[in-house]
Structure formats: structure tokens, C-alpha cells
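A quick write-up on the structure given underneath.
All protein chains but one are shown at their positions in the complex.
Moving on to chain A:
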Amino acid sequence: MGYDTTRRGFLASATATAAALVVGFTPRGTLAATGEGNLTPFVKITPDGRMIAILKHFEMGQGTTTGLTALIAEELNADLDLVEFEFAPSDNSRYANTLMGAQGTGGSTAIANSYLQYRKAGAAAREMLVAAAATEWGVDAATLTLENGVISGGGNSAPIADFVAAAAGLAVPEEPALKDPADFRVIGQAGLKRRDTGGKIDGSALFGMDIQLPGQIVAAVLRPPRLGARLDSFDAAAAAQVPGFIDAKARPEGAGVIVYARNTWAAFQARDAIAANWDFSAAESRSSAQIREELLARVNAAPDYNATPGSDAAAVAEAIAGAAQVVEAEFYFPNLAHAPMEPLNCTIEPVEGGVVVHDGCQFPAIAHPTIAAILQLDPAQVQINTIYAGGSFGRRANPAADYHVEAAQAFALSDRSAPVKLVWSREDDIRGGYYRPAFAHKVRVGLDAAGAIVGWEHRIAGQSIFKGTAFEAFVVKDGVDHSSVEGVADTPYAIPGMHVGLSDAAPSVTVLWWRSVGHTHTAYVMESMMDMAARAAGRDPVEFRLAHLSGDSADHARMAGVLRLAAERAGWDQPAPEGRSRGVAVHKSFGSYVAEVVEISGDAESGVRVEKVTCAVDCGLAITPDVVRAQVEGGVGYGMGAVMRNQITLESGEVVQTNFWDYEPLRIQDIGAIEVHIVPSAEAPSGIGEPGTPPAGPALANAIAARGPRVTMLPMSENGVSFA
């Protein structure tokens, strides 16, 4: 059995190991070390000299285990592979994401919010170890160096293990000296390897799905087939015939049936054998075509909210009315599923005095209190054992904590004597999930006789992600859910006379952020419209964009910088090879700038093939450059596959798609080479998990439109484009 039982004692070992040197922060944000009562540890040096980074962010593939560990390794002046890592316990009062105010991973913030915190903790540990050695040897600390776990200088040399106990007794430096970037040996270095590769290529890495505990039972849930449907009654007689079936219980509030079995296969088989009667009186009954018509009608009517305060809608309309030409288009974006490779799961294990939750936990700040409340436990009686997540793309962070609620209910409704492992099937994931909201846009752009933009009227309609959640107060201002308009209302482009209106759509499905959140649709619209405007103006798409990025601001310089770099590396100044065409898009999201040039062969009728994608990214200082490249490569594929052919549709309120057969993921043959060029930067690191995604769709759309149809209704495969 691969499960490491020592993890269960982690909280105690991290905070209370007397002989170790543990460095971190107090809740007030000041550095603290071993012995401080309120210490939140970020780095631990064990008595035998092991260097361990304690990670407050989970690993879903985005490379945090490498990036955060690199920050500690840098300040300990050690090669990256000499520093181990552990996931932090769930403790919202200690391990909050400083950009969110709560413990959780998302919004491409893991490195950005940890950068100085982790470096300071590592630097303090380094100074304390060196100070202890200096005292021991009776020399000036300035004459000593720490490298790869060995302190040396002035003829002395000894491993840090010799000084851990003494260092742990020292006062923590208030302002440790961070290393000069000129001396970096880890951060930003080419050739840094991921820390999680080994276990992921020999089958030994443990994901939530792989948790197997003695006596464990497996639970699967039969969920309402339509939003708003409620369970009336069910009959488990057929399920009881399935070998391994244990029990079936109704969930609270008619939310379905929990089926318990000895193993996963039996749980799925038994769940499928449940005969349920549903009350559909309050259920969604519309179909996607109807929802789409409603959203498109909303963007053709006066909007509910003004997302560009200070902008005068009438003046913008007047400027467009007086323009030499007007470019306009409507866009539609369907619901999308996240479909991470690992279907959702969560295991709750009874232990003395409480429970341990085994989860690829993206948002402990929500999961932890939610589970405690359902189990009627004090939060201190709940521990979360964070393990690898097989992807997320936003799905594992849910303000409603949907799968944690299910797992807690499944455990609560059992006799609580055995671990209960909740498992979703792929069908559960595709059909019963939370989706990227559907959105419609309508845009009218006025150009003057010289081809410059004189007015931009933009209307957006869709279902708000944040309204009604715990995050509403932070994200919704004057009725505008920022995530519905981000990427448009705050575009870096210098656009005179811009007005953005927003209308909220009534719920048809449950919605959730999806990799890059609002930018999934706003970048597509902005960058399609910029291309259409450039073409109408008779100008080159790159030159036209640069003309609207010619200000003195850092924003303009960085956005123009990636655009120029991508264009140069893609050979934009030369015509595309025979039979090929190119499209470009550039977008800022999560503080980072990404430009992409897509080169395609074929055409919409015979079949488009993506031959090459050339990307340029400015994400500030790239801590782990190859992980940055990987995130952009993956972000491109994630965004492109979705616009090519993905949609979740409803038929009479019920989700039509079932599995990868009809929610077809991007496949290897769908995409050719991807080149990623990183702009050298000394700016603080910004996001990288998401920013690669937004430009991918519009760059592809622009490449198709260069010789074929302009696709504004998605997915492309349902709107006139075939793919080779």
C-alpha cells in the first residue's frame, strides 16, 4: 500500500519538533522561528540536516512543487533537488494566499503571492544556520558561506546538521538579506527539472483516486438529472443484486442518492441500478438553443450595468454613428466542462478525535469548514491531507464545495466506522458538473477615415460566477461581476470612447471559473474584433494592435513587447508558406502578457490543422522557465481544444454530453509544434497557469479568417469549420 501514514502526524511534526529549525511567519506577517507559539512554518531543517519546503499550494500539474521549492532552495543556496517538499496542513489562519486572504490555489497566484514570503523564510533560515556556525567556530558570520547544506569558511567546513539545534535557539532576523538576483543559482535557471516527474512516470505518485485505506468503502452519487430537480423516492432493489453493494441512502434536500459498495466498480454498477423518481416541478426545462437566443437578445437590448464607470454610452454611440465605417459582430460561447483527467473524488477517514480528509485540495479555506459543519465537528477535529490532483482547471475550487459536501454527507450517513471514498465517474464529471458560463457579446467598433478606433460599444450577457458566493463582496462592484467583463473593461489597449455594458443571465446550470475565468471569452472577442477592425482599416493586424499600444505605460510596453517578439519569431514579416495562413492574438491576464501566432494549413471546408503556435510571454521573473513554457504550451492546448469542438448543451434542461466520446478533448494529432519564448524580466513574478489560454482561441480564429470564414459562434466545429 502506497499510503504514507506518517503524513497523518504532519501537523504536529511540522510545528512541534523541538530539535528542528523551523522558520516561517506569525499571523501578523513577521518572521518567526522554532518556539514561537504562533509560528506558521514555511521551511524546516531537520536535526539530520534535511531541507524541507512546506508548500501552502497544492499541485494540479501547474508546477508549484517545483516553483515554491525553488524559492526556498535559492535562499538556502542549494541545488533544487536537494530540497524536499511537503504540503502544508489545512489551516486558513496560517497559510492564507496573500492575494486572496484565504488558503487556496487559483487565479494564477501561487508564485506571485509566495515569492517574497518563501524567500524571506529561506533567507532567515540560512542566516540562522550561518550565525550558529559562526558562534561555534568563533568567527565572523560574514566570512562563512552556506552551499548545498554545508557551511564553510576560514578553514572550517561542516554540514548544517551540526548547527540545527543551536540555530533553532537563535532569534530570527527581522529583515534577512535576500540573495542578489545576480547570484541566483536556482531561480530563473535553464535546465531546472520538475520535482514531481519521478513518481508520475513510474506509477508511484498518489492521487486522490489512488487512496486505499483499510476497511474503506466506496460511495457513488446519483444526482438530479436537471438543475432544480429533486428526488421524490428511489428503489435500490436492483442495486442490491450487485455483488459488493452495501447500502443506499437519500441525500438531504432531495439532492440524490448515495450508494455504498465494497469497491469502485460495484459502486458504479449499483448506482446505475438505482430506480429514482424525480420531482421536476422546479427544474430547468429549457434547451441550449433557447438559452442562446435569450443571451443574444440580452446583448441587443440595454444592459443592466455599466462596466466602464465614467463612460457615457450616448457619447460612444454618437462617435460610432459619426465614424467612417463600423465593424460589428455578435459572439456566443457555450457552457464548457473542465474535464480534468482525474475524475473528482475525496476520501474521509475516521481517526481518533476527528477525521482526516484525503483530497487534492485546491481550496482548504472552503473545504475544511464545509466538511466540519456537515460532520458537526470542530474545525480543529478535521485535518486535510493534501495530495496530487490530476488536473483541475478550476474544477476543484468551488465556492459551493460540491464534491466535499457529497463526501461529507456520504461519511455522515455511513456508520462513521470506516473510511468512505467518494468517487465520480467521467459521466458524473461531464453531466453533473459545474460549467464555464455561457456568454454572448455584441460589439460595435467605429473607425475614422484614417483607420483609427473612435468608439467601441461592447455588451456582454451571461451568468455571473461570483454573485451569491462568499467572494461576491470582493469581486462584484455596483452590480458588475468583474469576472464577466475582465479583459474587456480593463483592456490595456488605448481605445477612445469605450463603453461596456453587462447583463446578468438567469441560471440554467451551475457555473464555475474555468481556466482563465472571464478571459476565456473576453480575449476571444477583443482579439477577433481587433483583427476585424485592422482588416476593415486595411492595416496589418500586428501593426494595428501596436498602434493602440503605443503609450508610455509599462502595460503598453509589456503587451507590445510580447506581440513584437511573437511576431518576429513566427516570421510575421514574411508571407505564410503556400497553403498556410496565420493569425495573431495578444492578451493580458493575471498580471501577465501573452502573444500567440497560430499557423494553420487546410481550410474550413477541407479541414483546418494547427501546424505551429509561436508564443511570447512576459510573466515577470520566470522562477522555473521550463515550467513556464509547459504552462503556456498546456494553456494553448486547453484553450484551443475547447474553441475547436467543445460544448455542453442542454436538451429540455438535461445535459446532452456524456463522456469523452461527445465531449472530445484535444488530441495529439490536433496540434503541431508550440514554441514559447520568455521575455527576460526583473519584475515581480505574475501568473502563468492561466494566461496561455486566452489568446489561443482568437489566434486560431484569426488564422482561419485570414483565408476563410470569421467564426464568432462557438464551438467552431458546429459553426462551419472542420478540422483535419
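As a working rule, a contact is a pair of C-beta atoms (placed from the backbone, for glycine too) under 8 Å apart; a residue touches a chain by one contact, two chains touch by 3 or more; residues count from 1.
Keep this in mind: contacts and distances are computed from a predicted model.
Chemist: The hidden chain: which UniProt name fits, "Phenylacetate-CoA oxygenase subunit PaaJ", "ABC transporter permease", "(2Fe-2S)-binding protein" or "NADH-quinone oxidoreductase subunit F"?
Modeler: Record says "(2Fe-2S)-binding protein".
Chemist: Looking at A:P176, A:G620, A:G637 or A:P715, which residue reaches the missing chain?
Modeler: Touches the omitted chain: A:G637.
Chemist: Just to verify: which one of A:M341, A:A449 or A:A684 makes contact with the chain not shown?
Modeler: Candidates A:M341, A:A449 or A:A684; residue touching the omitted chain: A:M341.
Chemist: For a quick check of understanding: of A:G149, A:G390 or A:G602, which residue touches the chain that isn't displayed?
Modeler: A:G390
Chemist: Could you pull out which residues of chain A are in touch with the chain that's been left out?
Modeler: Chain A touches the chain not shown through residues 1-2, 59-63, 193-194, 196-207, 209-210, 212, 243-244, 263-266, 268, 339-343, 388-391, 393, 425-427, 626-627, 630-631, 633-634, 636-638, 641, 659-661, 665-674.
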